[in-house]
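Left out: one protein chain. Kept in place: all the others.
Naming follows writing order (A and B), and every chain is counted from residue 1.
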Amino acid sequence: MTELSIPDAGTPRPGEDVQADPGAAASTAPAQEDAPSRTGRGVRSAGFWLRRPGLVASLLLLAAVLLAVFLPGLLASRDPLAAAPRDKLQAPSAGHPFGTDELGRDLFARVVHGSLLTLQATVLAVLVGLVVGSLAGLLAGYRGGVVDDALMRLTDVLLAIPGLLLSLALVTALGFGTVQVALAVGVTSVSTFARIMRAEVLKIGVSGYVEAARASGTRWPSVLLCHVLPNAAGPVLVYAAVDFGAVVLQVSSLSFLGYGAQPPAPEWGSLVSDGRNYLATAWWLTTLPGLVIAATVLAANRIARALDGEDTEETR
Amino acid sequence: MTPLTPPAPASSEPLLDVRKLAISYRTRAGRVPAVRGVDLTVRPGEVVALVGESGSGKSTSAHAVMGLLPRGGSIDGGEILFAGTDLARAGESVLRALRGREIGLVPQDPSVSLNPVQRIGHQVAEVLLIHRLADRPAAARRALELLAEAGLPDPARVARRYPHELSGGMRQRVLIAVALAARPRLVIADEPTSALDVTVQRTILDHLAALTRERGIAVLLITHDLGIAADRADRVAVMSRGEAVETGPVRQVLRSPRHPYTRALLAAAPSLAEPPRPAPPERTGGAPPADLVVAADLVKEYPARRGERTPAPRAVDGVSLRIGRGETLALVGESGSGKSTTARMLVRLTAPTSGQVLFDGRDITRLGGGELRRLRRRMQIVHQNPYASLSPRLSVAEIVSEPLRAFRVGSRADRARRAARLIDQVRLPAALLGRRAAELSGGQRQRVAIARALALGPDLVVCDEPVSALDVSSQAQILDLLADLQGELGLSYLFISHDLAVVRRIASRVGVMRQGRLVETGPVDRVFGAPAHPYTRELLAAVPGGAVR
Partner (left out) sequence: MRNYLLRRLFQAVFVLWAAYTVSFGVLYLLPGDPATIMAAGGGDASTVTREQTDALRHQYGLDQPLAQQYGTRLLHALHGDLGRSVQSGTPVTRLIAQALPTTLQLAAAALLVAVVLGGALALLASWTRSGPLRRLLLSLPAAGVSAPTFWVGLVLVQLLSFRWRVFPAFGDEGFDSLVLPSVTLALPGAALIAQVLARSLRTALAEPYIQTALAKGAGRARVLFGHALRNASIPALTLVGVMTGNVLAGAVVVETVFARAGIGRETAAAVTVQDIPVVQGVVVLGAVAFVLTTLAVDLIHPLLDPRITTTTDRTAVAA
């Protein structure tokens, strides 16, 4: 809560509307207000969405991207690989919403079909970071001592090497391709996941309720499962959402540099790269696929921000 | 006491005249009124206390006077006449010229109210520079005088320091120097000492009173502590739920309160509650049973921090005490005196560096593993902060039955029944069992924490400042609950508090701690009535509220 604090107002602060319950009867009466009626809640949630057109648009866009991943044929009926030299380098029109490339292939179809490889790589990369990083962080925070020191020094070093350079080194060693790119990008987010998880484990480890659990004789594994993991999972998963947009960018960058899927398979980054030769004459070849990337990342970041608690006072 | 300006006659024009002030905050749920039609006057040179619990609107009213309402707050109606100008309708430039120049503010928490990256001298001189009362060199010189005036030794040295290099009390003196720098006509003191230790509190308030009295500066003192209001104010206004329910000369209001809320507040305020609890529970027949806990010569040292040559001072330095069965021993002392550490060592949440703890005749000092875990059934702790000690994700039923699960007591159904009984025992309605802790009020949470502590039927419950995070009225109820439970279940309490009045109300014996040592122990009546140690006397003298006792 970074708002100016309201030191002494009879008004509830965001997010603590029920606990703030000031005044004398605080401890005798049960919390006064009953659950809001169903219609009241419906109206409130409609208001919630109406006040956030950006969030709604983001969700719709990501839904469209998911549709492109799983049912590309539904969005684009044309074959992304079918060349039609007579139609080459046509500007966007009703027939070709994104225009055509130098071989006459429909750019929209290529973007739609390219989403599969791009998103596969993204999800794989996030999963690598999430799983490896969380386990390392849990281990470091829970065991402490030498294990903690060693793991944290390792994350320090990983953070000292700029992410893109580390990815490039991994790509050099692993070779080119979608999976390789995904691994190369995933490794760069391991340290952050590890740090968040460790910080959560440490924070929760000294929290009042863990000490209370310990004071009532609860064993460690049970404390870890009942108190630490559920409470730590939130921030880690939120970071996964935050990371998603950044990973799309990194994956596209590597693909743009030509280290991703090999032609003619379409990938978002390589589509932009392919269009560079026609920069002066066919603006749509670079601009439109890039716009799709930017919009997807923007949408993912907006949703991540919503998950990160910016909107919590309403979602409660 | 020779005021520079003659005391204003009672009939003189009020300096500050608040009429029908109404303030509301904009929230998602719409506008929420915080102050509804408050009237308040402060005459020149007069000290007026604005008393109320948190959420009563007292600070909001005071901030409105300075035109510094937090974001979302706005004045809906009424007037704030300051020397004839209506501040409720005044523009920002008018207000800016008044702030610091005519109206000074002594804020609530000195530890965060000074800019951490600027030197003290600069921050004091800034007021004079803003209002062009002096040029740079003159302002710097004047800042030294002001610091000296505020009671800071060696002002030249202090002026070169940064806030973090000063103690809380010194910072509050700096803020007083800031508030008085431009010789304002009114000072608003917003809970000026609630963040400080009692002994520091008293000297700061004394000093503020002396300075303002000498200069004929009026003070609007905002406080939740009726004792402070009683000691310091000429007149008092009691606020509740956004309304001033009672106003009048301090003695009249406190001696013969007319409004029921004032009466309730007076009755609940522990700092003014007179009768101590009846002496230790009657021991029926036979030889007195052995003490439940006996601690001998407990010492706790924390390892020196990396890079520091001298080891940290002992947090606890040779404490010996005993707690009888069914008895309440209170440990009092200021923050950092080692009372919490002592308690944590008694229940083995922290291992003592040296010394011995006997629990029910058994040495538990070096107990570990399963033995220690089994011991946990018999000793429980209730924490200070009910907001932190309950996992926000669990329901009340789950929280209360957690210790039962840990020790595999009974079946799932048994545990649910036991949780329901416990909740009933702490006087909470059964409807709360399914709620999450985050949905409860502070007092309700503390009851849940107590229920959890009672789940395994312990012999000893350590209460670590259990009511200090609660409002006065909730405080009184929790204290009553603890006393009732003791009667029903024959519990022993170790009760930790910095509030002597709370201790007087709950404990039969009391130990006074200072800098890791137990300086005095004995029955509450004896220690509070005829303190033997000079520190105890100092502590007692510092308790506000003496004026109406």
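Throughout what follows, contacts are C-beta pairs under 8 Å (C-beta built on N, C-alpha and C of every residue); 3 or more make two chains touch, one makes a residue touch a chain.
Quick caveat, the model's predicted, so the values are computed rather than measured.
A.B. asks: May I ask which residue of A:170, A:215 or A:307 touches the chain that does not appear here?
C.D. replies: Candidates A:170, A:215 or A:307; residue touching the omitted chain: A:170.
A.B. asks: If the hidden chain were put back, which of A:84, A:103, A:229 or A:249 would touch it?
C.D. replies: A:249
A.B. asks: Of the residues B:139, B:178 or B:527, which one touches the chain left out of the display?
C.D. replies: Touching the chain that is not displayed is residue B:178.
A.B. asks: From the list B:39, B:126 or B:234, pick the residue that touches the absent chain.
C.D. replies: Result: among the candidates, B:126 touches the missing chain.
A.B. asks: Please output the residues of subunit A touching the missing chain, sorted low to high.
C.D. replies: The list for subunit A reads 2-5, 153-154, 156-158, 160-166, 168-175, 245-246, 249, 252-253, 256-259, 269, 272-273, 275-276, 279-280, 283, 286-287, 290-291, 293-295, 297-298, 301-302, 305.
A.B. asks: Touching residues of subunit B against the unshown chain: what are they?
C.D. replies: These residues touch the chain not displayed: 66, 68, 96-101, 103-105, 107-109, 112-118, 126-127, 130-131, 157-158, 161-162, 164-167, 169-170, 175, 178-179, 306-309.
Going forward, only the chains that are shown with their structure count from here on.
A.B. asks: Subunit B touches which residues of subunit A in the complex?
C.D. replies: These residues of subunit A touch subunit B: 3-12, 14, 17-28, 30-31, 207-209, 211-219, 222, 226-227, 230-231, 313-314.
A.B. asks: What part of subunit B is in contact with subunit A in the complex they form?
C.D. replies: Residues of subunit B touching subunit A: 24-25, 27-29, 32-35, 53-60, 63, 70-73, 108, 190, 240-242, 261, 264, 268, 347, 349, 373-374, 376-377, 380-381, 383, 385, 387-394, 402-403, 405-407, 427-429, 431-432, 435, 438-447, 449, 452-453, 455-456, 470-471, 473-474, 477-478.
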